[in-house]
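A protein chain is absent from this complex, but the other protein chains hold their places.
Moving on, here comes subunit A:
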Amino acid sequence: MAGKSHVKKKAGRKATKKKAKDVKKKVLGAGSSIGGGEAAAVSGLKGMSGGGGSDKKAPKQAKKAGDPGANPRAFAFQSAVKAKAYQARSAEKEQRRLHAPMSERAGGEPPPLLVLVHGPPQVGKTSLIKGLVKHYTKQNLNDPRGPITLVTGKKRRITLLECPPDLPGMMDAAKVADLVLLMIDGSFGLEMETFEFLNLLQVHGFPKVMGVLTHLDGFKEPSRLKKAKKALKARFWTEVYDGAKLFYLSGMQHGKYLKREVLNLARFISVTKTRPLTWRLGHPYLIADRFEDVTPAEPLRLNPKADRELLLYGYLRGAPLRQGARLHLAGVGDFDLQEVDALPDPCPLPGQDPGVPGGAAAAAGGSGSGSGTAAAAATPRRRTLSDKERLIHAPMSDLGGMLFDRDAVYIDLPDWKVQYTSAAGAAAAAADPAAAAAAAAAAAAAGGILQEGEAMVRQLQGTKLAVDEKLSRSKIRLFSAGSSLQGSHELHSEDDEEEEDDEELHSEDEEEDEDEEESDSEDEQQQQQRGGRAVNGGRGAGEFLDYEAVQQDGRLRRRAMFGSSNNAAAAAASAADFEGSSDEEDAQQQWGDGQLQVHSGGDSEDGYEDDREDAEEALGSAAAWKAGIQERVASLFATRGADLAGFIYNTRATSDPQGLGFDAVQQQQQQDGDEEDEEEDDEDFFTLKVPGGKAAAAAAAISSGGRQQQQQQQEGPAAVLLQSADTFDSSRPSAAAAAAASVFGSSSSSALPQGPGFSLLDLDARWSGPDAVQGLRNRFVTGDWDAAAARAKALPGEGSEEDEEVEEGDVFGDFEDVEAGLTFAGGDAITAAAQKAIQDATAEELRAKKLAKRAAWDAGFAQGGGAAAAAAAAAVDRGVDPAAAAGGSDDEDDGAEDGEEGAAGRPKNPNRRAEAEGESFYDAQKREMAARAAATAAALSQLDPKTRLALAGHAAGSYVRIRLTGVPCELVAHWEPHRPLLVGGLGQGEQRMGVTRLRFKRHRWYPKTLKTRDPLVLSVGWRRFQSIPVYALEDHNRRLRALKYTPQHCHCLAAVYGPLAPPNTGVVAIQASAAGPCPPASWRIAATAVVLEQEAELRIVKKLKLVGTPLKVHKHSAFVGGMFNSQLEASRFEGASVQTVSGIRGTVKKALRAGVQGVPDGGVRVTFEDKPLLSDIVFLRAWVAVDIPQLHNTMTNLLAPAVAPANTAGVSRKGHIKQQQDGEEAAAVESSSKAAAAAAAAVAAAAVAAGGADFVPAAAFAGGRPGFVFKKGGQGLGYYKDLNPKGLNPPAAAAAAAAGLNPSLNPAADGDDAAAAAAAGKPAGWVGMRTVAELRREAGIGAPRNNDSLYKPIERAPRVFNPLKVPAKLQAALPFKTKPKVEAPRKRKTLEQKRAVVLDKDEKKAATLLQQLNAIRNAKAEKRHQQSARRREAHAKKVAKETEWRDKHNKEERKQRHVAAGKAAKRAAMASEGGGGKFAAMAAKKQRRQERQ
């Protein structure tokens, strides 16, 4: 009944909804037909700026807000059951929402959403990426490689990444993906890769997952398609969650997915939200989307395999990255972060200023958002992105032949586009493009056609000199009339700096003209300087053929300068960059350059640059670089604001022996105008005036209202003093001072600083005067509370600049407030006082207002939630009474009394109040977290950029460049863009080595049991490493008992040595062979685990049972031998408890000397609780520690050549592989197949040699036999054929093993390498430590065996007992009772047997009578028996008839019979028809029914 009504109601609701939708559609339709403006008028909105969401939401909110409509009761519950159900549902929803709240850092722009496209090979991943790129940017990508970043919406960017097919690559990808598009071949079904990847995701934090079903055009019948879809969906849902989104890409048209379907997918991508994952929020990471090898040429020339210096570019994700962090390159190793700087965003969101590095824009949102809004105000707002805003950043994909560097754009000119004037050059170009370039240059220069700059550049092409030589020789003429200058380093850099300074002062008009002219010469120098630096777009092949031309894939690349307006700045920046300065000043300057430099264009499309320039021209003087220039300039000069920090931080404590940057600080002190306060501080910690004196000085300063000028200290003694104080190491300032004084006490008192010290006299002198003490009056409650309050409220000012300026006013006289544009004439005390008064007054006013607002907010929130609070606060802004605004409430004004608990108690109060209001604890926590994050962001935004960077590092979302040194050259040699390079920041304690304790479970789909001490590859955190686990179980007394194998279906513990990871980190374990190029066909993930604890060492034990025998037994003690081998060994066990087999306990008392009492060496004296037997066996049970191998091996798969997975090796190499390489590959495949064939032949030959059998019997192991395994099997002990050869061809593998276990890391030729490896039968790619089983198999050795341990059938002979013989004498003596009663068989008959019996007459008669009577009785009995049998038979017949009738009507019987009959019929039908079982069964049923009827 209830169900019915429910259905009805639902239908009704649906109908109303539908109606509402229709209405809405009509409205929208009208709008769109009429036009934007009128549509707005119709829907009652001011403009269309808010996007589609706002007008939809508005009516809903109105409905929710209060107006219940005409009939409020219509929405009330009618039934209690329904109300309860509703309540339960909402409660469940509420509970589902709950999770441990995580604070997300309030940053600026979030990094692009990382969309990972995953799927088995040939499923259509690349096509999907192409489709999405086409959809978003309308560009065709032929060969998407590496991460591709796109702007997909006004507030959204995504990075598309294709998941590599190998397991290590999948591991890395699973750690970074925000959204996974799981592609499934619909025609084939789900594949192992998908499940494996889902498993990886589950362990490393589950991001959002969407399924994409492709190859659906493989289905011919729609019904089968439907069925397949349904089945796949069901399976997908069980794997992910019920209701997970699954897309169907029904087919391809012209090699592309259908536009509509890609659009649908794109829409879902654009609304995806990311989940906060603990690991990722806590660690900075980035996926490198560009890779550059910047190793200097000279070391490379000397040693081509020298360690490289790399630049990696990418969007920073996760936690902020601070300078000096340690990074892990997944698949390579750990590196120190040499340098990180924020670059202009190459793919900025529309309205975001690309000129401001992300780090600066992130926290503040100041200049960046400001300019953004300005730009937005200038252009009309749109709902969609304009074509210009559809940016794409895909540096590895060589999109449109353009490549962006920090300060330059590289235009890729294919060979056929390059036209040289000389025919010779062109001819040479065919042979060797580099040589051709030089030749062409020479030819052109000889012709004299070229301009000076160009000639110089051409000249440079041909030279073979080192950079510095070249620099010193090169000449440049700045002015046409001037003499040419010889270039040199120092001169040049100075020039650059000057120019940079100039540039700030230039008006833009001048610049445009001048820079055009200058740029050429600048350009050349730049190129000259950067000559040795190979810029690698895609591969980073790092070859240095010539200076400006980079030979790569047969193409010639040339560099063009950036936009016209800021060439000089860019050049200067790059010059500073090239200087490679490591000291801090330069770094600062560089940073500043980064600030000044303007990014012009993030698009790599050809036409875009022009558009952009046009736009700039159109904007005229309001060029982009000028946006927020004031802030930037201010930030450049903001170094002065951090003077105190400079004193403290400027020099590293490690660099000078005293742990103090004494000299540096002194110098700086000289340079800067000695500001009072800092000087005081200096003295405090540099001259070591006794700190009491410092405080006294401060006190005096306060009391007198003026400032005391301290004497300048002499440097020498002070430094010594300081050192002595450091030597002393006490946190008590007075004590430290006293100690210092004591060190130099009498001897060098003349060198001591004059001034108050810690002595009674000094103290007295300071505090004896009544004024001195009374000066502190206001710090006590007996003093002036207002003064104290003012002191408590006093802040250093909004920005550090402000009070700096105040100070400068004191020191230098005049100062100008740049922001306010006012000039103050300082100097005289009155003006200063007036200024101060004004400032104080305004500050006070502001503070009061703030307080009132806050109070109003609190009160309003308590009463009527956020809206009321906002209203109340707004009312304060307007100057209205907040109480009236909030609804005429009377609240105690806690803003007024702020003395005691004001500041301290306030942060807690709103919480409690909110909780009382009914806000859940969870919500309160979340709100508090958000508030704290906001407060941090606000505090950070007040700092100048430099300080902010030092404090907080680069925020997530900024585009950064990372410099690493000491990277193995193999990374560069084997670099392939389709292997993503993950750079992860290491957190606290993650660099340490130790033993990790894991809760470990073998994966239930993994076919094998894992053996202890077999190496496993573990993926923990960012790392992947191979280590040797030891498995264990915890006993009840917390003892860890070693296990030989992982248990079935339950967890165990694993102790693993390696880099530590924090507890609760997920771990995936695989076998090294599963990561290789030819993985097993089965499930590859061996186990999953979680980190429980990190330890220095872990004690895992196994049982030890020592056995001995008593040699001599006295009363309760015995000498036991055979238990130990020596007296020394035995002595270690004195006091150990032992036990005999019969259960007598004892203790080892003493190890005996050999020969004492005839006991052999290793004998012990043991006392027992009872007398043991000589035949007893004595056990000593003990636990012995199992050592955990201290070994780990980073999985450096990126240092090995990439190998295509086995299943696609021969099929289709992707398009980007060159033709030549294809050839190589084919050769490799061919050769490998040949090798395989040869190997097979060898095996066959071996088999033939062995007699052609699969088994060769052998009593004992007689050396390894290739292709065979020595074991005991079904046919007994002997050599069996190896049925599962892992290495495909054991002889070759054995040969490879003999040649060297390590895979060759030859950077020279990857293709050749792979081919060679394949030819040798050795797996290419990374090869890890092998398991013992693998090693044995390769060597053809079976497992070692102890013959005693073999199981053999027990043959027991039947026991024969001898007859018991009792001597005749004894028998005679025995009493009858015990005499043996068994007689021997008689040989003769007894007398009775022999005797004949004769009957007399009477006896005969009686016997006859008896015989006759018996005969009569027997006859009668026979007759009776027959009769009764007949009767029984009749009765049985009758009963049978009856039962038959009864059975027929018995229901149970009937049912069973029918079932049996049905089954039989079904079987018969199936047997006859083969497939259509169901129909047959139905037919049978029908038939039966008919029968019954």
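One rule holds for everything that comes next: a contact is a pair of C-beta atoms (placed from the backbone, for glycine too) under 8 Å apart; a residue touches a chain by one contact, two chains touch by 3 or more; residues count from 1.
To be clear about the criterion, contacts and distances are computed from a predicted model.
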- Choosing from "SAGA-associated factor 11", "RNA 3'-terminal phosphate cyclase domain-containing protein", "AP complex subunit sigma" or "BHLH domain-containing protein", the absent chain's UniProt record names it "RNA 3'-terminal phosphate cyclase domain-containing protein"
- For the full complex, which residue in A:Ala80, A:Ala1096, A:Ala1357 or A:Ile1416 touches the chain that was left out? A:Ala1096
- Task: Would you mind spotting which of A:Ala319, A:Val960, A:Ile1100 or A:Met1329 touches the chain that isn't drawn?
- Result: A:Ala319
- Per the whole complex, from A:Trp767, A:Tyr1045 or A:Trp1083 the residue touching the absent chain is A:Trp767
- The listed residue (A:Thr238, A:Thr384, A:Ser472 or A:Ser730) that touches the chain absent from the view is A:Ser730
- Item | Among A:Leu940, A:Val1138 or A:Ala1469, residue touching the chain not depicted | A:Leu940
- Message: Need a quick check: the contact residues on subunit A for the chain that isn't drawn.
- Response: 103, 105, 282, 319-320, 322-325, 642, 644-645, 648-649, 652-654, 656-659, 677-678, 680-681, 684-685, 688, 690-692, 694-696, 698-699, 701-702, 722-723, 725-736, 738-739, 741-742, 745, 757-764, 766-767, 770, 773-783, 785, 788, 790-792, 794-797, 800, 803, 806-807, 899-900, 903-904, 932-933, 935-936, 939-940, 943, 947, 950-952, 988-989, 991-992, 994, 997, 1060, 1062-1064, 1091-1097
